[in-house]
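This is the structure I have questions about; it appears just below.
The complex appears here minus one protein chain, its other protein chains still in place.
Let's turn to chain A:
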Amino acid sequence: MGPAPAGEQLRGAAGEPEVSGLALEGVSKEKATSRKRAKAERPADGLLQPVKLSREELYKEPTNEELNRLRETEILFHSSLLRLQVEELLKEVRLSEKKKERIDAFLKEVSLRIQRVPSVPEAELTDQSWLPAGVRVPLHQVPYAVKGSFRFLPPSQITVVGSYLLGTCIRPDINVDVALTMPREILQDKDGLNQRYFRKRALYLAHLAYHLAREPFFGSVRFSYTNGCHLKPSLLLRPHGKDERLVTVRLHPCPPVDFFRPCRLLPTKNNVRSAWYRGQGAPESASPEPPTPHYNTWILQDTALDSQTQLLATVLGSAQGLKDGIALLKVWLRQRELDKGLGGFNGFLISMLVAFLVSKRKIHATMSGYQVLRSVLQFLATTDLTVNGISLSLSSDPSLPVLADFHRVFPVVFLDSTGRLNFCADVTASTYHQVQHEAQLSMALLDSKADDGFQLLLMTPKPMIRAFDHIVHLRPLSRLQAACHRLKLWPELQDNGGDYVAAALGPLTTILEQGLGTRLHLLAHSRPPVPEWDINKEPPKHKDSGTLTLGLLLRPEGLTSVLDLGPEADQPEAADFRQFWGSRSELRRFQDGAIREAVVWEAASMSEKHLIPQQVVTHLLALHADIPDTCVHYVGGFLNALIQGPKEISNTGEEALALAVRCYDDLSRLLWGLEGLPLTVSAVQGAHPVLRYTEVFPPAPVRPAYSFYKHLQERASLLPRPDKPCPAYVEPMTVVCHLEGSGQWPQDAEAVKRVRAAFQLRLAEVLTEQHGLQCRATATHTDVLKDGFVFRIRVAYQREPQILREVRSPEGMISMRDTPASLRLERDTKLLPLLTSALHGLQQQHPAFSGVARLAKRWVRAQLLGEGFTDESLDLLAAALFLHAEPFTPPSSPQVGFLRFLYLVSTFDWKNNPLIVNLNSELTAEDQVEIRRSFLAARAQLPVMVIMTPQDRRSSVWTQDRPSAQILQQLVILAAEALPVLEKQLMDPRGPGDIRTVFRPPLDMYDVLLHLTPRHIPRHRQAVDPPAASFCRGLLSEPGPSSLMPVLGYDPPQLYLAQLREAFGDLALFFYDQHGGEVIGVLWKPTSFQPQPFKASSIKGHMVVSRGGELVMVPNVEAILEDFAVLGEGLVQSVEARSERWTV
């Protein structure tokens, strides 16, 4: 069902295997028998067990209360599980009564102390000499000169506003907003002009801050910006001592009610004069003053604090469901990082939206929290506020501006009850679209009634790096100032009080969205964080707010096109197109005779095509915003280096895989058309990772240099030579070949084997005769050399698994029993081809699948755990990221897919859940429920890691023997460590540093290291850190005469490992990275080092010593260490024993 905390899910670390074993067995026996017990005890050991209720309890007469609750659950929530989960979550985030009391007491003290702050006599605004030295004005006073005077008087009214009062604030950071109404004496007419009000507001806070900071009662007194708006500082007060983290009280000064005339603050009005702002004399021409909608909104917001709280209070009233709904929505927004910063979609907005929906009767006060969440998401998903704004105002006053007026100046429109204030004034169109996108995803998730919908919806964080395919960092931010000038955004700067980040954000995202066109699904931007600073510091500058990060969600369909087609040359739009693309736009004649403007991007390989958005973004930013590419840090293809073949620079193997698959297609066509076989070929199916695009390093056509090998002329084969370095590794690609049905097959397992062997021989003959292919037949397969690729064809007889399964009882009844041999055969000839074709199909649907699966596999192997997992299980894990991407969208880049792979591995609760991979969507919701049920019932018999597919609903074939609990646990730990490291690297705007860091395995845990000589490692060049030089592997760079069968599957490290595992598998575990690893890690099994009484069958590698008069067996470690060197003669360079743990 969802994440489990690391370390809790699977017992036992890798360091102490055996002890833990499977914690499952013991537990399942003691099943909770009675309801009482089930309630009283926690599920033992964090493991779910099937519930058993007695008949009596199941069928007793229901009480009214019970019926009510059941009905309520059915109506208000869609399942009882969801109801319980929601209740549990609300309990967690809600503020306890005890804490509320403490906060109330603190608030009372605060208001007392504010009243005690002394007044100061009146002074000019520009004369700030009265301010004490220990405090700075929390506002950038640019330009400094401004008319008006200021004096401090204690506030006329202190009111608590916002979520705390409404009971909708959620943990962990509790904020209490307090509005301080400044006495009318402080303000003067025309204070709305030229930031005078904001200057006074800031001075008011500065004076307050100085005096409050002298009180030891407060733990900290700091400044911050209200919702990130840098004209509106606020003062943060925190209690002293252990309560410091309990609450943050935010003080917002505001004008007296009715001080400002609302008609002066309409979005069409100007309140910042150009002459004052730009510091020039009289304006050179009589150009009209530009409107200042944002500036006006910020003043209006201050005037409406109290009335808005009252409105919400009346709507929410005592409707607990609405409050719950708002709390849930806040959690939802927070998990998606939508609620923070300037222009964030914060809790206040969502509360107002709930109020709006109540007024529109879309939500009713009796609804449950879950229903409110659903209704709001539904509304967001279907309503585009950037086109059709909404308003809480009911009045039909003709003097009020219409919605269209607001749409003209604000990207998103949601008006308050007066019809003058736009709640969404600072929200950018991108932010709203992101909210909408998330709402749509969430609705789809809720509608699918997925079992773990709650987890995915509310408990899964969606940080930008894991949610978006590509990430762009813009740094330093001061470049945006130049961008504002290039984009001619002076009125916007004037409106935003000089905040060039906010001013440039909207136009920049619009340009990029237009330029990326069909490649783009969604563009999101980070919102500058809200800073906090000490009262004796200058307020932070705009450029200090770090980095602007853009997230691109790509559309796989249009992503790889190298051509952006423009209008025909004689159309008037052509000029716009040319202007938009600058020098990249060219006139081109197309095959249909049209002459059009077009932009062509250079991309030689598939992986470069996937990075075309990088070219687009850097080009457009440089052209339109004057941001050079040194300031644009594009994060999209850094991980490609890990799956690039040796000596490759630009491509990541997509082409090589496609070439191999094409060759396979040719071969299968040849096989279908073969004549001269006793039975014709009915089906050819691939059964190799290459044929499902998940081989980390795809094969290249082999062109052996004959002088490098020993020849075996009579078999037309090449053999390795001891005096040369190990030849290149060629792995044959397995292909399963089915023959047409026939009654002539023998019905005896041994005889079937012989007949199959005869078919293999015949197949080799026929292929050589009819198509001149070099073949080599053995009893189980035929190797075929075609165009430099080697395929291993296995003839399969459909009924063979059945024959192996038949058991004849003494009475002559034939029944079917699975045997290891039948299961293996069925897996290899039936399930594996099915899986391969399903994943092949997945690749056609999601082009990023190959990259993700290969990166994931590469990482697991690089951690030396590759042999602990079957290839297929890792491929299925990668497939799950695409088929069950919720709450994300299926990845469109290897990078984001790999991050989610790490997240999945590190958080999935393998103990209590099967990973269901719904290939081809064959499983219905009921099927999945059934799978989960049978999983719970049979948990103890199933492997530690369970992956179910439509073809394999009960047994989890691909994880049957591997991994062990310890290996899985090790993988979980490593993934949990790698994920934050890699995310931090990728989110670092200065560049990721060494991207291979997380791929290097930790070696300090191993007891013995066997260092291998690179001379005999055929895949040495594939290592994570590719060697500067390696050995010649007997390959030609030019195609030569290739009529001899190359050396197949000869990999000394693998042969060595097989020997080690066979001889010492009881004593130690062996770890190795098959992709060019230079070291084998050996881990002694601690239990096998306990002295044991002599037993003839388990003497393997032990010696008998006398211990305290008793004869016991202990491993003969010294001899074994020397055996390591003996068995690997020529391959092993040194044996390094690193620990004394084996001392017995």
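We adopt the following convention: contacts are C-beta pairs under 8 Å (C-beta built on N, C-alpha and C of every residue); 3 or more make two chains touch, one makes a residue touch a chain; residues count from 1.
Following the convention adopted for this analysis, contacts and distances are computed from a predicted model.
Engineer: According to its UniProt entry, is the unseen chain "Ribosomal RNA-processing protein 7 homolog A", "Protein unc-13-like protein D", "small monomeric GTPase" or "Glycosyltransferase family 62 protein"?
Structural biologist: Matching the unshown chain against "Ribosomal RNA-processing protein 7 homolog A", "Protein unc-13-like protein D", "small monomeric GTPase" or "Glycosyltransferase family 62 protein" yields "Ribosomal RNA-processing protein 7 homolog A".
Engineer: Who touches the missing chain here, A:369, A:788 or A:1101?
Structural biologist: The missing chain is touched by A:1101.
Engineer: Just name the one of A:201, A:420 or A:776 that touches the chain not displayed here.
Structural biologist: Of these options, the touching residue for the absent chain is A:776.
Engineer: Who touches the missing chain here, A:482, A:757, A:823 or A:973?
Structural biologist: For the chain that is not drawn, the touching residue is A:757.
Engineer: Residues of chain A in contact with the chain that isn't shown?
Structural biologist: Residues touching the hidden chain, for chain A, are 1-5, 8, 32, 35, 38-39, 42-43, 46-49, 51, 53, 57-59, 62, 70, 79-81, 84-85, 88-89, 91-93, 171-172, 331, 334-335, 455, 458-459, 712, 714-715, 717, 719-725, 746, 748, 750-751, 753-755, 757-758, 761, 764, 776-779, 812-816, 909, 912, 1013-1016, 1027-1032, 1047, 1050, 1052, 1055-1056, 1058-1059, 1062-1065, 1094, 1096-1097, 1099-1106, 1111, 1116-1119, 1121-1123, 1125-1137, 1140, 1143-1144.
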